[in-house]
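The complex is shown incomplete by one protein chain, all other protein chains being positioned as in the whole.
The block that comes next holds chain A.
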Amino acid sequence: MTQDLLTRPAGEPAPPARTGLLLRVLPPGLYAGRARMLVERSLLVNRRMWLVVFTGFFEPLFFLLALGQGLGALVGGVTGPGGESLTYAEFVAPGLLAASAMNGAVYDATFNIFFKLRYAKLYDAVLATPLGPMDVAIGEVTWALLRGGLYSAGFLAIMLGMGLVGSAWALLALPAALLVAFAFAAVGMAATTWLRSWQDFEYVQLVLLPMFLFSTTFYPLSVYPGPLRVAVEAFPLYHAIELMRGLTTGAVHWGVLGHAAYFVVLAVLGVAVAARRLGRLLLR
């Protein structure tokens, strides 16, 4: 160790002390505690982010106008999670909020990461530095979540502007959306490590589309007969929608924490699997 200090050129920072929780738990080859450098890279690459925010602002607006105002005029009222009566726009908005957090995160974590992994060879270059696969997984998932989070913030602002927020609990919808985005990004990135070609992205669509349509986004769970309800309750997006709908309508109960815990578990598993798979693919 003394020799190590002697041979390091003057001014070179010492390797970070392994004090953080993750740093103590994980082997040094896996995680150098510098995941933020990948976020820095993404920020540099996406300096024209305002365009993304701009389109991200209009997409939910169009959805809300078409479904909430347009279709909502035909549907009339819906019974909310707390038994209260909601307009259809109030009902569908949190569902779309959850879906947009999911879509934003999953698209970034699948398409973009697949390209960087298989074609740009970005992670090969990164792993030649002191960074490890866990830095890559956390850094890239964090970026996907920031992006998903921006969409969600825009969406919430529109909901507020259209008078679709019924409770101060809605303030928590933004951190909740970040958590949902993190979990979906992590699982998306893990899944991406198994994809072999662009054709395989059909599988991603195959999972996302039914989840978007059937996870009580557009109508309550009571529409389904008993056995189907259980199936729908297994969808991750269902939990995200329950979480959002509870918060924006003010129907908050302990179960909301359960939904949040579901995403914490999903996020941790996703990052762990993604890092492990990256290591297996690139550090052979």
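Going forward, a residue touches a chain if its C-beta (ideal position, glycine included) is under 8 Å from a C-beta of that chain, and two chains touch if they have at least 3 such contacts; residues count from 1.
Keep in mind that, in the parts below, contacts and distances are computed from a predicted model.
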item	value
Omitted chain, identified by the protein name its UniProt record gives, among "Lipooligosaccharide transport system ATP-binding protein", "Dessication-associated protein", "Acyclic terpene utilisation N-terminal domain-containing protein" or "Nucleoside ABC transporter membrane protein"	"Lipooligosaccharide transport system ATP-binding protein"
Given A:A73, A:L160, A:A234 or A:L283, the one touching the chain that is not displayed	A:L283
Per the touch definition above, residue among A:L96, A:L131 or A:V204 touching the missing chain	A:L131
Chain A, residues in touch with the chain not shown (by the definition above)	2-4, 7-9, 11-13, 15-16, 28-29, 32, 34, 37, 40-41, 44-45, 120-122, 124-132, 282-284
